[in-house]
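All protein chains but one are shown at their positions in the complex.
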Amino acid sequence: MADVSSASAAFASDNAAPAHPKALDALQQVNDGSAPSYGADPVTRHAADALRAAFDSPDAEVLFAFTGTAANIIALASAVQPWHEILCSDVAHVLLDEAGGPVRLSGAQLTRLASDDGLITPDELDRRVARRGEVHHSQPRIVTITQSTENGRVWTVPAIAEFVDHAHALDLLVHVDGSRVANAIAALDVSPSEAIGDADIVTVGGTKNGMLFGDAVLVRRPEHFSGIHFVQKQIGHLASKHRFVAAQFLALLEDGFWLETAAHANAMARRLSTGMTALGFQLASPVDANEVFVNLDADVHHSLAQCYVVHRPDLGEPVVRFVCSWSTTDSDVDDVLATLRELR
Amino acid sequence: MADVSSASAAFASDNAAPAHPKALDALQQVNDGSAPSYGADPVTRHAADALRAAFDSPDAEVLFAFTGTAANIIALASAVQPWHEILCSDVAHVLLDEAGGPVRLSGAQLTRLASDDGLITPDELDRRVARRGEVHHSQPRIVTITQSTENGRVWTVPAIAEFVDHAHALDLLVHVDGSRVANAIAALDVSPSEAIGDADIVTVGGTKNGMLFGDAVLVRRPEHFSGIHFVQKQIGHLASKHRFVAAQFLALLEDGFWLETAAHANAMARRLSTGMTALGFQLASPVDANEVFVNLDADVHHSLAQCYVVHRPDLGEPVVRFVCSWSTTDSDVDDVLATLRELR
Amino acid sequence: MADVSSASAAFASDNAAPAHPKALDALQQVNDGSAPSYGADPVTRHAADALRAAFDSPDAEVLFAFTGTAANIIALASAVQPWHEILCSDVAHVLLDEAGGPVRLSGAQLTRLASDDGLITPDELDRRVARRGEVHHSQPRIVTITQSTENGRVWTVPAIAEFVDHAHALDLLVHVDGSRVANAIAALDVSPSEAIGDADIVTVGGTKNGMLFGDAVLVRRPEHFSGIHFVQKQIGHLASKHRFVAAQFLALLEDGFWLETAAHANAMARRLSTGMTALGFQLASPVDANEVFVNLDADVHHSLAQCYVVHRPDLGEPVVRFVCSWSTTDSDVDDVLATLRELR
Partner (left out) sequence: MADVSSASAAFASDNAAPAHPKALDALQQVNDGSAPSYGADPVTRHAADALRAAFDSPDAEVLFAFTGTAANIIALASAVQPWHEILCSDVAHVLLDEAGGPVRLSGAQLTRLASDDGLITPDELDRRVARRGEVHHSQPRIVTITQSTENGRVWTVPAIAEFVDHAHALDLLVHVDGSRVANAIAALDVSPSEAIGDADIVTVGGTKNGMLFGDAVLVRRPEHFSGIHFVQKQIGHLASKHRFVAAQFLALLEDGFWLETAAHANAMARRLSTGMTALGFQLASPVDANEVFVNLDADVHHSLAQCYVVHRPDLGEPVVRFVCSWSTTDSDVDDVLATLRELR
């Protein structure tokens, strides 16, 4: 664990944000007497129903996990055998930021595809799906994409629909890492199901969108993920006091509230990126959702780091990441812009 | 997920209990603004210090996980190579109730030892530690014991001290699965460190003792568990909003409050077992902590199951388990005893 | 690797024997020009046909591996998922002498069953197959038995038929580790298929029965082992110059020659055990095939070890193993008996 610093974590990540009061209230409300453990309680049933309803997926199975990393691993490891191949973008969280967990759990090769900030073309998929049926080569089985991407980009509705259909035509399953899918849905202003195309399995983020903890797995084609409940249990993500993760989802999904928090985070990112551009800074990627990637030279970055914890995804590049959350305020944004104005 | 039933889960498990108000309050108190994620926050630092202090282990490393299964896997998988052997009792949670997770993650053979309700003799250890240095055989590396055991027994201070020392003399590491270690400490009325002997690594349970979720790993000899932080991350148990697991530990450890809740659970189990004995039922195991194992014939068990969710550990045996928790009340106990009186 | 000693390895193991001249000749005969690699050659096709014919299994798939350990791992690892459980006897080679390879490759729990020298009762199977459908527990999937067993015992035709049928009734697959199946077939004097009952997959030993190297896997129900060719490749047992393993099988299977070599080894074991009994030594197990287990006190064992490499399976017991092979002669047996007579 890193040292504590006095710098503000306000833009470090959306998981540096506090929990939304609604999430905390939900915990209080379900904390009433004993309840069957491991998901056999009514709160869990209702939360699963709510998630199915939100994604127009009445036949989906729903599982909950404590973290997005776990949700991704549960989805991927239950999709493959150790002689399969998992395809992902070159900036994928599952490739770069899960310490190799998806590979360790699945035993499968993870192959990186070229991408534009995480957006992959069907052509690139064609290039990488090869040697089907050859015993000497890992067999491509599933491709995982991220919506919105790790670099803050959003797949448009036609783009994700085309990509998923193309993957299916190549006999690949499709996983959507949706740790920030609410931000994508809000940015696209469409229904949740439109934002994920015909994906077979989706990680639905809660932690980065106001919950204390919790990400869900929506399994839309359960026949391809038959051992998924075992994988969840085997890595310690079948919560015993299960109502506490379910209750938060139930509270935030109600009346589409989770999309309001996401829309707010997106709006703050737009305010921030607009301000940066006005100050003469150059954005490294278009700002589609709640993340801002901006080029800052080493001096500016160093000075800024005295006041703000910010993430530099690639040490060889001048790009610095700012993430907005449900809790980011106008004045938070204006404060960091004021700091940047001085450092300019 | 199992069906919801109208039967009471009051004695189903200590993880069917609600969260203690102190745990919920702690969440509220730390939910204040942004904080560095992944454990780099001051709450985490203080909670780790509190755990080290509680166990008189100033040099220990401390990690937190969301569940006891995860804490056990993190401890065991970081101790071994895939050609090592892990030894455990024939009733161990890691053997019977973690869906094979410890084996999947470690790749190592898990060998069951004969035990008296989870209590293993040094002689049995001698019998099973064999073929050191032979390339044809998995190499014994770590033994895991449970305090208090899965069958509700408590290792006495001399017994655990002798066992751990004997294991060390056999060049084995020792893990204590302490998902109910508070119940053991309270039952023994000794300091936490006395209740675990010279164990190298300990899972310290929070979930079963009043928290919403959360178990800790106390690594007293970190040099033998060098990749432990990676394992934690790889199975998705490095919480991003880390303060929320740490805060609960901090709140319950304060002034030894966690031992009061455990002592209460133990007292309720004594009240229950005394009542059962008075009704003529026969206990299947001595009641050392907060679990009661009693022989109930099939008719009584069936009738009882209409009102209470209870667990039958071995379908071939007439034994039924009742677990008391921080939230069990005298009247809960008296109610179930009244029901049993009628069914007798 | 152990030190070289001047003691004779004549009874150390059947894998200490040289290769039968027929096996060497077969290598010479197929060493004629280039041939497609990885099994796409005609010799491999003919050898696979010969094995199918020998076992009356026209629809079986056949794979070859270099060693029996590999053949076992390929069979077991392709049968299970990491949340499955593999059952075996308490003296199984897969449990005790493969360095944990079957667990490492499968990720599955390996559970030992009580046995009489490797012979398991259907009742013991009933006791151990439990908690089907429970997500907390590894799911029993396959049981592996050894014919003839590691302790030199042979399953009778009715015994193995009953056991396999019972396992199937419990929804278990059955693997037969047949590294010495030729010895069992010869001892029973039945057809190969009778000696293995309705087993789903069988390891057919070659190395211990006169080949330089090579064991086969006969997959009688390929639908349950769908990734088996990948597992074979992934652990480096898809030979490139495949004709050299196939040719040996072809040569030894021809006209049932492999059963003659096995019968000879069995006869030598009988001669040896009869002689030992006549000298007053006590057999530790009945001698059904080509292995003799005899009780020798420490002094006798120590003196014998100056002249003969012999194996003491359990250091805590006085039992010593002698193994006869296709190459053991009457005078080899008489020589060791003469030595024992002096040491008596």
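Note that the chains take the letters A, B and C in the order they are written out, and that residue 1 is the start of every chain.
The working rule: contacts are C-beta pairs under 8 Å (C-beta built on N, C-alpha and C of every residue); 3 or more make two chains touch, one makes a residue touch a chain.
Predicted model, so just to flag it, every value in this text is computed and none were measured.
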Sole contact to the chain not displayed, among A:D14, A:D41, A:E61 or A:E98
A:E98
Given C:T207, C:N266 or C:S285, the correct residue touching the omitted chain is C:T207
Taking the full complex into account, find the residue in B:A70, B:I145 or B:L238 that is in contact with the omitted chain.
B:L238
Sites on subunit C contacted by the missing partner chain, in the whole complex
1-5, 8-10, 12-13, 15-19, 24, 27-28, 31-42, 44-45, 48, 65-71, 73, 98-101, 104-105, 207-208, 212-213, 230, 233-241, 244-245, 309, 325, 327
Provide the residue numbers of subunit B that touch the chain removed from this figure.
38, 81-83, 107, 135-136, 139, 227, 229-234, 238
Since one chain isn't shown, list which residues of subunit A touch it in the complete complex.
82-85, 95-100, 103-104, 107-112, 127, 130-131, 135-138, 314-316
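To be clear about the criterion, only the chains that are shown with their structure count from here on.
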Counting only C-alpha atoms to place each centre, which chain is farthest from subunit B?
C
Measure off the straight-line distance from the CA centroid of subunit A to the CA centroid of subunit C, and report it in whole Å.
50
Would you pick out the residues of subunit B that each touch at least 2 other chains?
98-100, 104
